[in-house]
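Of the protein chains in this complex, all but one are displayed in their positions.
Naming follows writing order (A, B and C), and every chain is counted from residue 1.
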Amino acid sequence: MAERMGFFTDTSVCIGCKACEVACKEWNDVPDDGFLFRATSYDNTGGLGADTWRHVAFVEQFTRQGDSWLMASDVCKHCTHAACLDVCPTGALFRTEFDTVVVQPDVCNGCGYCVPACPYGVIDRRRDDGRAWKCTMCYDRLRGGLEPACAKACPTDSIQFGPLEELRARAGERLDTLHGAGVAEARLYGESPADGVGGDGAFFLLLDEPEVYGLPPDPVVTTRDLPRMWAFAGTAALSMAAAVALSFARRA
Amino acid sequence: MAREEAVVPKAEFRSYYGRPVIKAPIWHEPHMPLYLFLGGVSGASSMLGAGARLSGRHRLALSAEVTAALSAAAGAGLLVAELGRPERFLNMLRVFKLTSPMSVGSWILAAHSGMTGLAAGSAVTGLLPRLGTAAFAGGGVTGPLMATYTAVLVADTAVPAWHEGHRELPFLFAGSALASAGAAVMLATPPGEAGPARRAALIGATLETAAGHLMEHRLGMLAEPYREGPAGRTMRAARLLTVTGGALAALAEAAAVPSPRPRRPARARFSPLRPAPRAARPPSVPAVLRGMPAVLRELPAVLRGMPAQAVLGGVSALALAAGAVCTRFAVLRAGRASAEDPKYTVVPQRERVSARESPDPTPGPVPR
Amino acid sequence: MGLGGWIARWPVYRQLTGADGRGAAARSARTDALRPRTAEADHVARSVCPFCAVGCGQLVYVKDGRVTQIEGDPDSPISRGRLCPKGSASKQLVTRPDRPSTVLYRRPHGTEWESLDLDTAMDMIADRVVATRRETWQQTFDGMVVRRTLGIASLGGATLDNEENYLMKKLYTAMGAVQIENQARI
Partner (left out) sequence: MAECHPVGFQWVMEAKARGAEVFHIDPRYTRTSAMADAHLPIRAGSDIVLLGALIHHVLAGEHDFREYVLAYTNAATIVSEDFRDTEDLDGLFSGFDPATRTYDPASWAYEAGGDVSGAMSEGEHAAQARLHADSARSDQYGSGGATAHHRARTDPTLRHPRCVYQVLKRHFARYTPEMVEELCGIPRADFRRLAEAVVANSGRERTTAWVYSVGWTQHTVGVQYIRAASILQLLLGNVGRPGGGILALRGHASIQGSTDIPTLFSILPGYLPMPDARMHGDLDGYLAHAAGDTGFWGNKRAYMVSLLKAWWGDAATEDNDYCFGYLPSVTGDHGTYATVLGQIDGTVKGYFVVGENPAIGSAGGKAQRLGLAGLEWLVVRDMTLVETATFWKDGPELETGEMRTEDIATEVFFLPAASHVEKEGTFTQTQRLLQWREKALDPTGDRRSDLWFYHHLGKRIRRRLSEDDVDRPLRDLTWDYPESGPHDDPSAEAVLREINGTGPDGRALSGYTELRPDGSTTCGCWIYCGVYADEVNQAARRRPGGEQSPVALEWGWAWPANRRILYNRASADPEGRPWSERKAYIRWDRDQREWTGPDVPDFERDKPPDYRPPEGATAQAAIGGADPFIMQSDGKGWLYVPAGLADGPLPAHYEPHESPVANSLYGTRANPARREYRRPETPYNSARFPYVITTYRLTEHHTAGGMSRTLPYLAELQPEMFCEVSPELAAEVGLVNGGWATIVTSRSAIEARVLVSPRIRPLRVQGRTIHQVGVPYHWGWAGGGVVTGDAANDLMPIVLDPNVYIQESKAATCDLLPGRRPHGRALLDLIEEYRRG
């Protein structure tokens, strides 16, 4: 396997231009996501979904402490322990040689299981198409030695692409720089291999709590509990068997 | 329930314009809940069938097997219809993944529907008896898996009300499966031979009710989706129906004359062409009513003269089946509701983070 | 593919032979064949973004007579390969299916568009220019020689090439039209 590749999205330099959203769509032929004025700052695509693989969140915070307009480009996290991949029954989702998680559209049968499995609400089924779609980290481009379309387009290098270990180091330095500059609220999100998904292949530098950006504060891959679930289910199954046996037992 | 709600603190949390953090399950109504229901019916029925076969209750076995086969087939049909690309349903067998309850379930369903189909086919036609017997046995094994894997299926998601319910959901589904399978077999079997089905239904109803209560009790704030809104209404209907159905099943069972122990034929051979021996004539409704609490004596006059077991069993079966269907709808709706409100995702996670990061009970981390 | 081949590609079989069901075993043939479509381009044109005036470099990939991708030119010292959302949408600008491709004509007082041959349209426009110019020619104005027409005007966008602006100004000026304006005034 090649080196693990990832995204580091440094939202402290995101200017909210949405080039990532468009570049992604142009490369991946993602259809438009509808034309809905949402009156949620400058965000009119709402969130990640089958037809939006990069999504820029806009958070207006005008308080006595100061004014800020947070912008952050969200994307599939390409989890180390990816629930979507774990639960996919067809093998449409698979882990690539770059340690990214990708849907094979020629395999996916649209069972929809990955959709509620994702702790970040990333993957979704496309209505008219019936299959599940999400960011592929431009798998085809990676195979040709190119960087993903979003990272390439990003005017301010808010989206950085590269070997994950390198990105983690760079992110750590950036965090130190910001903390040194008094930006106490800066924090990394998804960079730790110790988190509930084993660390994200696409992680972030945020300037507020993750839920402010629509991200879960402590995501856990659901399949972490799967052995226990099977155990409970097994017990329930045995209980059933016992109940049936009991039902056939001769009455006293 | 009201008491429990009172102890749940009012959730204070931050979110992105109130938008959900996770995606709600896209599975449709009625496809998904009916599949869950039918899977349960089929699984539990095949167990009843196996039990009946082992205990020589051929009529019961026939009903159970046919029920199991039909509901497996119908369930599989619904499952295929639920797919975004139904023509690709065979891709379900492209891989085998223990990490995917749906993959495991697909293999179970494939095996189970194959075996119940074979068993029922053999039972109905009398052809391929050995294969039929093997299939019977196999169905008895896949049955409980069939009935409970669906609980893992829903629990193995990021949907808070499902995932956090992963301990009780298998029991809820198991109970519901037993209740509904018992109910289905009761309906398809002469009352005199349906005793085990009734008993199974009764146990199932009890288990379902108990597991549901337990789950809601344990889930705390996450029980809200099971109690509020459309999911809550459906859940209450499910409870009512199940409890009623269970009670009626108990009544019916109480009214039942023990059937003579069926004689095991020298070679187990079962055919509708050779019906099982008729059970002794059950007591009439007035006879039953004499031993019943006063309230039940008020039963409508139309019931008079009908076999009490048949009426009670029928009503009970319908109630139980409806209850089981409602349970599945309620679970789906509760899951969806819990996914659509970011509160259920954020608050528990935030509490987890707080507990981990500081002894300070106030939510919210100290920025680094 | 024969049965054997089919089985060999069956992921479950590959799982049994040791491949990871969440990785290698699950790959389809299509996936194995994936390459960036830019690698298959017949040629790549070095271009410049048509939106704002930053002048970001673009690479235009063409395959079988169609634009298959437009993205930033990393060699550009101005843009370093980056593009904004508008620049990133350039392919759609060029390839969108509803982009008009034929001449449309509306006759005076007409209520609908009519189609018109390009050649005919060009001749008709030339006729009108010549006629209007003659009709509105001002040799003098207030006694001063002006040699112009105020009957023909032009308003150009600012995505016109320099060469285009040059021919426009040259032709208009030679024909005596002075109300020649563009977006820069706006």
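Simple rule for what comes next: a residue touches a chain if its C-beta (ideal position, glycine included) is under 8 Å from a C-beta of that chain, and two chains touch if they have at least 3 such contacts.
The model shown is predicted, which means the values in this text are computed figures rather than measured ones.
**Q** According to the contact rule at the top, which chains on display are touched by the left-out chain?
**A** A, C
**Q** Against the chain that's been left off, what residues of subunit A make contact? List them.
**A** Touch with the absent chain occurs at residues 13, 15-19, 21-22, 25-26, 31-39, 41-42, 44-45, 60, 62, 67-71, 155-157.
**Q** By the contact definition given up top, give the residues of subunit C that touch the hidden chain.
**A** 43, 45-57, 60, 62, 65-67, 70, 74-80, 82-90, 92-94, 96, 98-113, 116, 118, 121-130, 132, 134-137, 139, 141-142, 144-186
Just so we're on the same page, only the chains that are shown with their structure count from here on.
**Q** Name the most central chain, where centre means the mean of Cα atoms.
**A** A
**Q** For subunit A versus subunit B, what separation do you get between their C-alpha means, in angstrom?
**A** Result: the chain centres lie 34 Å from each other.
**Q** Centroid of subunit B to centroid of subunit C, CA atoms only: how many Å?
**A** 60
**Q** Take the average of all CA coordinates in subunit A, do the same for subunit C, and state the distance between these two points in whole angstrom.
**A** 34
**Q** Taking each residue of subunit B in turn, which ones touch at least two of the other chains?
**A** Answer for subunit B, listing residues that touch two or more other chains: 94-95, 97, 99.
**Q** Would you pick out the residues of subunit A that each touch at least 2 other chains?
**A** Residues 86, 91-92, 107 of subunit A touch two or more partner chains.
**Q** Using the touch rule from the top, collect the residues of subunit B that touch subunit A in their complex.
**A** 13-17, 19-27, 43-44, 47-48, 50-52, 54-55, 57, 82-86, 88-89, 91-92, 94-95, 97, 99-103, 105-106, 143-145, 147-149, 151-153, 155-159, 162-163, 166-167, 169-171, 173-174, 177-178, 182, 195-197, 199-200, 203-204, 207, 258, 261, 335, 339, 342, 345-346, 349-350, 352-353, 364-365, 367-368
**Q** Hey, which residues of subunit B end up touching subunit C in the complex?
**A** 93-97, 99
**Q** Per the contact definition, I'd like the list of subunit C residues that touch subunit A in the complex.
**A** On the subunit C side, the touching residues are 11, 20-28, 30-31, 34-39, 69-72, 74, 81-92.
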